[in-house]
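Of the protein chains in this complex, one is absent; all others appear in place.
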Amino acid sequence: MNSLATLSVRNLQTSLLQKKGPLNLVRGIDFEVMPGETLALVGESGSGKSLTALSIMRLLARNAQWQCQGEVLFKDNQGLEHNLLTLPEKSMRTLRGHRIAMIFQEPMTCLNPVITVGQQISESVKLHLGLDQSSAKASALRALEQVEIPAAQQRFQEYPHQLSGGMRQRVMIAMAMICKPQLLIADEPTTALDVTIQAQILNLMARLQKDTGMSMLFITHNLGVVAHHAQRVAVMYAGQIVEQGSVADVFSHTQHPYTKGLLACLPGRARQLSKQTGQRVALLDIPGQAPSMAITPKGCSFAPRCDACFEKCLQSLPEWRGLPAHTSLCHLEARS
Amino acid sequence: MNFNHLGRSLAGRFGGMLAVLSLVSVLVFILTRLAAGDPIALLLGDQASLQDIELTRQRYGLDQPLLAQFLYWATEILKGNLGQSIFLQMPVTQVLFDRVEPTLSLAVLAVSMAMLIGVPCGIAAAVWRGKLIDQCVSTLAMLGASMPSFWMGLVLIQLFAVGAGWFPVSGYGDPGAPWNIRLHHLLLPAFVLGTLNSALIIRFTRASMLDILNEDYIRTARSKGLSEISVVLNHGLRNALVPILTVFGLTLALMIGGAVVTETVFNLPGLGNLVVRAVLRRDYPVIQGALLAIAGVYVIINFLIDVLYLVADPRVRHG
Partner (left out) sequence: MADWQDSFRVLFARRVVLLAAVLLIGMLLMAILCTWVLPYEPMAMKVSQRLKAPNLTHWAGTDELGRDITSRIFYGARYSLAIGACTAFFAAIFGTLMGLLAGFFKSLDAVLMRLVDAMMAFPDILLGIALVSILGASPVNVILALTLVYTPRVARVVRASTLVIRELPYIEAAHAVGLSTPRLLFKHILPNLMSPILVQLSFIFAYALLAEAGLSFLGVGVGAEIPTWGTMVASSTQYADRALWTLLFPGLAIVLTALSLQVLGDGARDLLDPRLKGNT
């Protein structure tokens, strides 16, 4: 494992502790995010990708009991490495909003309805950089301009419900970026937005990343977004990462049947494959449903829905196969 | 502001309030009739001879339908004529006016104490939900709702007024006493009234805070690295202001009822004490006037709470 990585997640397991026993929702995942790169974490709803992000940030819902195991190593720009899972809460708070920032899916519910937009943005700089009221305001105005919100002075004093969905998400981005974090975790930032706005926001985020050189962990269920905006991708299914590699590799030399299924679901992709192979590729869906997380199966979690499934798949856990740069969790022999 | 929507809702609520007030007056009319026989005679006072009463009745056509009597009575009430107190030889309006101040002071002081106790306890119970402090707070709230206020008052009087001598045993101070003497007399009764009625505030605050603390924007606030205190108070509590103000109003309304017993125990010359004495002495004009006044204030406070909710509705604010 590369020690230059900004974020190194090793065997992360997150379980919800219930009276009838623990519910294993993230079942041992490993990935890295290098400085300046975007890793896309892709999966259906329920695959555990949002929980992964919340476990890294230690923001799991407080009205339930959780257990996180494994290592989450964050390397700050002084070269110091912290294990986020064992860090005392006080130290974690100095990192949150400052070195590691997060933006969420629903900008309407994620912004405090009774505090002005400007105040919510200025809060972070006041806290982490110790700026006073006027410097914080100036900083916030600059941040609003950076995320391409017009009439920043006006918007500063407005409340979240006075802004459109796209603008609210820009405000969230401004809030997250204002202290120039090293790592930005974006949990489905465009899913709740109109399609036309989605592209704008994604391009904005790409530009900001280029300007600041930060790393991004981009969580989405939309493979189309992945292709354009990420360098590497990790595919999650039923709490595990089933394939990981560079976007080019995973898209063109797909290894895992689930990833293949996901790609085949993309209309544009089907067309592309048809052109490539010369055969008509039908627009497919993956039959069946994601498994209940209450049971930990003996074999591969995807086996019941997999059309390449054979006996071994149901009986024993698959192992990592493939090259170091492009791996998958499957019993099938990896093709290069 | 979306005045159209607001206007319509307000008009509806106001209409409702008027309807309830009308019903309240009907109830008081019926109650007084059952108890005293003739509400009109009460208005005219015991100085009026039977002849005068008969003449008035004929003049206003009151010897016939009950409805006519009620309407005459109601118009007089609206004009401000509540009759003459049998025992105090004063207009009822004057009697009520004299007694408002102690009750109002008691109510305000008690509500303040209730809020000072209730809101922090409710917040604490929500933040540390399920833990010991939550259970203690909930138990204390229930204990408060199970304790007869007069009993608690009497016990506290024994312990702290008669026993330790820290507080006056009863009364409101001499006529014309300065405000700090008055305050001294009000502390114990306000404490009794306040603590026992803080149960509602605790429950409301706790429930609101629990809802709020589960919201997404709280998670966002934490993701910025803010301290838990800042998150709970700055981000959380600010969203609970409307429910808290609502329960403030509701508690104030409860105080009016609570004052009846407390004023009797501590011998405060307020409206509550007045009502009890009037009932025991069968001073019907006073009973009638006090019932109307108290129920009227109750209805108006509840209406104001409704208005508050309407105004704070986000659809209305910048709709």
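When the chains are written out, they are named A and B in that same order, and each has its own residue count from 1.
Here is the rule we use: a contact is a pair of C-beta atoms (placed from the backbone, for glycine too) under 8 Å apart; a residue touches a chain by one contact, two chains touch by 3 or more.
Only a predicted model underlies this, so the values are computations on that prediction, with no experimental measurement involved.
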Interface partners of the hidden chain - shown chains only, full complex considered: B
Identified contact with the non-displayed chain, of B:L66, B:M142 or B:L241: B:M142
Residue in contact with the excluded chain [from B:L6, B:I86, B:V192 or B:I287]: B:I287
Interface with the unshown chain - residue positions in chain B: 16, 19-20, 23-24, 26-27, 31, 34-35, 139, 142-143, 145-151, 154-155, 157-158, 162, 254, 256-258, 260-261, 264, 275-276, 279-280, 282, 287, 291, 294-295, 298-299, 302
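The rule we apply is simple: only the chains that are shown with their structure count from here on.
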For chain A paired with chain B, centre-to-centre distance based on mean C-alpha positions, whole Å: 54
Residue ranges of chain B in contact with chain A within the complex: 129, 213-217, 219-227, 234-235, 238-239, 241, 314, 318
Interfacial residue positions of chain A with respect to chain B in the complex: 57, 59, 61-63, 93-98, 101-102, 104, 106, 109-115, 123-124, 127-128, 159, 161-162, 172, 175
